[in-house]
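Only a single protein chain was left out; the remaining protein chains are all shown in position.
Chain lettering (A and B) follows the sequence in which the chains are written, and residue indices restart at 1 in each chain.
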Amino acid sequence: MLLKLEEVTKRFGGLVAVNSVSLEIDEGEKVGIVGPNGSGKTTLYNVISGVYAPDGGRIFFEGKEITNLPAHERTKLGIARTFQVPRPFGSATVRENVAIGAMFGRANAGVDEALEMADRYLEMVGIYELREKEAKLLTPLEKKLMELARALAMKPKLLLLDELLAGMNPQDINRILDLINKVKEEENIATIAMVEHLMHAITKFAERVVVMHQGSKLIEGPTMEVLNHPKVVEVYLGEKLKIG
Amino acid sequence: MRNYTPLVTLLLIYAVMIAIGQGIQGMWQPIMLVIFYIAVGQALNIFLGMTGYVNFGYVALLGVGAYGMAVALGYYTDLGLIPALTLGFILAILLAFIVSMVVGGIALRLRGAYFAIATIGVNEGIKYLILGGKIWGGSSGIVLSGILRKAYGAETMRFLSTVFADAGLIVVAILSGVITMYILNSRLGYGLIALREDEDAAKVMGINVRRYKQIAFVISCILAGLIGATAWTLKLTYVFPQDVFAINYTVEAIVIVMLGGAGTLLGPVVGGLIYALLKYYLTIAFPGMQLLILAPLLIIVILLFPEGVVGYLAKAARGTRFEKFVR
Partner (left out) sequence: MAFVEQLISNLLYGAILGSVYGLATMGLSLIFGVLRIVNVGHGAFIMVGAFIAYWMFILYGIPPLISLFLAIAVGMAIGLAIYMLVVKRLVDAPELASLLAMFAIGIFIEEFAKQIWGADYVGYSWEIGGVSMLFTEVPFTKLLAFASSIVIAAVVYVWFRKTKIGKAVRAVVEDREGATTCGIDVSRIYALSFSLGIGLTVLSGVLVTLFTPVGINVYMGGEYTLKAFVIAVLGGLASPWGAFYAGFIFGLIENGSYTLLGLIPGVEPFGLTRFLSSVVLMLVLLVKPTGLLGGE
């Protein structure tokens, strides 16, 4: 088992953003995480990656407890993520941004090696020609691709994607999904979790789905089974199911 | 790839400056003033420029460095010249190291503006510790000229306060530049740039931000201490708390860094050149009004040219054959 959460809770003042969530992700899995807006998906990522310490519960990575480990040490162990709202290092170039991932992530590369890796991953996500541009000048879509390249360059064991595909057109979505699948095979980034509102992307990508609702885990299981479950349909009633 | 070529530009500028200073009558003094301000900017830049954190207590580090050298030469004169000088450099480094570890250890737990607030008291604090505690002569400071003349002779003392002090400062200035270049090309530099742009994201990228900030802070402070030891104690042969803890040096260093371009190698050089020459001639033209002119200048730079001269040039040079030489 790669990642294990035991009754993890995170509060913001009176609001319980993540409410006693237990979750296990096995090595090699492709997991989808869905849920209405504000159901706690991003907060769950923040607690896993170490942005926030949980108010309760325990977190294990490869069997080792990481509940109180600072974010940068978790990254070194092999956790990487993208941000829902991209967070580029604005005045650095695109290439330097990705190189920073390679240097300080699990890849732990030296400067020269990291810059070479950056070129390779930029090529892979399709924005190689932008590599000398200042990151703050990119379009939102380009920023997302850069974030993906940066996360991949870290060579994580667990990759957490947060609404990476939102705002992309169908061709891009398919291209990125193919890319992620390819990377998973070739680069040995074996385990990927994907938070997404786009149900067709989830159905295409995920083998297993976790549904979040008001901070709690509502249900989890094989993708199609879960998405058609009455409870899930009920939660999404009123919310437009974004299929298609 | 790693690029050390801007060092060529840097060394060329120093060579030209030294040549002008030695070759043209009356130019050595303004040139040394320029080099002093370049050094002051370069040392501050390693922290302020690379992390985006403001250290309002900067001048205190020049001050403790100056005291380190003064204490060695003034109180351990009997050790002999070379050992006393060596001890002076060691004490300057050690005091700067201790102060920066303590201040950094406490204040660098704080983010951005809170860090700046915490450092507001550092300069005053150390100054009034010396004054109030009557340490190292309290308000009467340490006056070395008599001691040095008596112990080592007038000739040696003159050599110390002219050639040796100037050479020492030039070495420290160039060393600061070389260290800056090294940092910019190293993992440390990439980590610092990342945390300057977005500290939380930097943490998630695996950067130990506390440690990196502390390293940059300590390096910056030690270089400042060495500047104080050479440019003040050795050159002037006296140290008074009112002089070495004068806040205007902090202002001047910040102006130089911002004017030249924060976080660049050549920024402090260009900023120091512009600033020192401006100051030199302004002082002659409008005595006592430097700060009055400088303060609005700083505001204008911040509002209109936040990237500074070199930041702007480096962008303009991108894609041309000069690109390699500007950073």
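In the analysis below, contacts are C-beta pairs under 8 Å (C-beta built on N, C-alpha and C of every residue); 3 or more make two chains touch, one makes a residue touch a chain.
Keep in mind that what you see is a predicted model, and the values were worked out from it rather than measured.
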Indicate each shown chain that the hidden chain touches within the full complex.
B
Can you work out which residue in B:2, B:109 or B:150 touches the chain that's missing from view?
B:109
Omitted-chain contact residue, chosen from B:33, B:46, B:122 or B:239:
B:122
Hidden partner chain, residues of subunit B it touches
48, 52-54, 56, 103, 106-107, 109-114, 116-118, 120-122, 124-126, 128-129, 131-134, 138, 247, 251, 254, 258, 262, 288-289, 291-292, 294-296, 298-299, 302-303, 306
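Quick note on the criterion: only the chains that are shown with their structure count from here on.
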Under the definition above, what is the set of subunit B residues touching subunit A in their complex?
1-2, 185-187, 190-191, 193-194, 197-198, 200-209, 318-319
Which part of subunit A faces subunit B closely enough to touch in the complex?
49-51, 70-72, 75-76, 81, 83, 87-92, 96, 99-101, 103-106, 110-112, 114-115, 132, 150, 154
